[in-house]
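All remarks here apply to the structure that follows.
Excluded from the complex is one protein chain; the other protein chains are retained at their positions.
Up next, chain A:
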Amino acid sequence: MSLWFWVLAACAAVYATKLLGYLVPQSWLKHPAVGRVSAMLTIGLLAALVAMNTFSAEQSVTVDARLGALLAAAAALMLRAPFIVVVLTGAAAAAGIRALG
């Protein structure tokens, strides 16, 4: 129930961010700083999510098989692999490191 509340609230909030751009007068969001802050916000949030999902542990940080997944995914991206291959590479690296360790 509570999880459903947050799911639907997030759906409504994200739809509002999309609709907002069609409703406000164009001049309001025309300032170059708006586009720049939005681009930086996306980069900052995604980088934070990479770090959180790599190092998270119960109220601390840890290094485990997920760091191997991060490095393997980075290698796949440098080789211009498509998204699904990158994701599978990360999974295989984490699973492989666990199976060996």
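Just so it is clear, a residue touches a chain if its C-beta (ideal position, glycine included) is under 8 Å from a C-beta of that chain, and two chains touch if they have at least 3 such contacts; residues count from 1.
Simple rule for what comes next: contacts and distances are computed from a predicted model.
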{"item": "Listed names \"Putative branched-subunit amino acid permease\", \"ABC transporter ATP-binding protein\", \"Transketolase\" or \"Cytochrome c oxidase assembly protein CtaG\", matching UniProt entry of the absent chain", "value": "\"Putative branched-subunit amino acid permease\""}
{"item": "Residue numbers in chain A that touch the chain omitted from display", "value": "2-11, 13-15, 17-22, 24, 26, 29-30, 32-56, 58-61, 65-66, 68-70, 72-74, 76-77, 82-84, 86-96, 98-99"}
